[in-house]
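For reference, the structure discussed in these notes is given below.
Only one protein chain is missing from this complex, and each of the others stays in its spot.
== subunit A ==
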Amino acid sequence: MTRISVKVDGTAYEDEVEPRLLLVHYLRDRLGLTGTPVGCDTTNCGACMVDLDGKSVKSCSVLAVQADGGEVTTIQGLASADGEWHPLQRAFHEQHALQCGFCTPGMIMAARDLLRENPDPTPEEVREGLEGNLCRCTGYMNIVRAVLAAAAEERRHQAPEPGAVAEHAEPSTAGSGAPV
């Protein structure tokens, strides 16, 4: 057993863990933070992505002991303290970028990382940036739309024009109808 201290979604924890315990199982089974799911055993699906010290990682490929002294953000810690959703959460909702929602936590965490590195990506850059995340439901198109919409919103937020109010993401233009 090894003693670790780690901050998860703003709360500090100290725990004795087996050295082989995966971070994702620590989050799910020990801390009860089940918002981060497990979709594979070969680090292919990305469902388990969380943010560890400012980088998105697949928490199924990190040991809990490796997170010792670190800070983890999961999908459950993404909304602001007053419950306001992260722009990506909002955009995924508005652009219908989730169906079953199993891939969504990982997609959002990966997209957040992507936008930190590249705040104004092209659709191709979004597709390539999400290569480590699989979704079986959506065909990805709405996920790409959502990431672009969130990027646009965050850029507006960062540099608001004088007097401009940060608005929700633009509704999709293609397809059969903008969401209401």
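FYI, a residue touches a chain if its C-beta (ideal position, glycine included) is under 8 Å from a C-beta of that chain, and two chains touch if they have at least 3 such contacts; residues count from 1.
Everything that follows uses one rule, which is that contacts and distances are computed from a predicted model.
*Asks:* Under which of the names "L-cysteine S-thiosulfotransferase subunit SoxA", "Carbon-monoxide dehydrogenase large subunit", "Polar amino acid ABC transporter permease" or "Dipeptide transport system ATP-binding protein" is the non-displayed chain listed in UniProt?
*Replies:* The UniProt record for the chain left out of view names it "Carbon-monoxide dehydrogenase large subunit".
*Asks:* Of A:L31, A:A64, A:C103 or A:A149, which residue touches the hidden chain?
*Replies:* With A:L31, A:A64, A:C103 or A:A149 as choices, the missing chain is touched by A:C103.
*Asks:* For a quick check of understanding: of A:G10, A:G54 or A:P123, which residue touches the chain that isn't displayed?
*Replies:* Reading the full complex, the residue touching the unseen chain is A:P123.
*Asks:* Since one chain has been left out of the picture, which residues of subunit A touch it in the full complex?
*Replies:* These residues of subunit A touch the chain that is not shown: 18, 20-21, 25, 28-29, 32-42, 44-45, 47, 74-76, 78-79, 85, 89, 92-94, 96, 98-105, 108, 123, 126-128, 130-144, 174-180.
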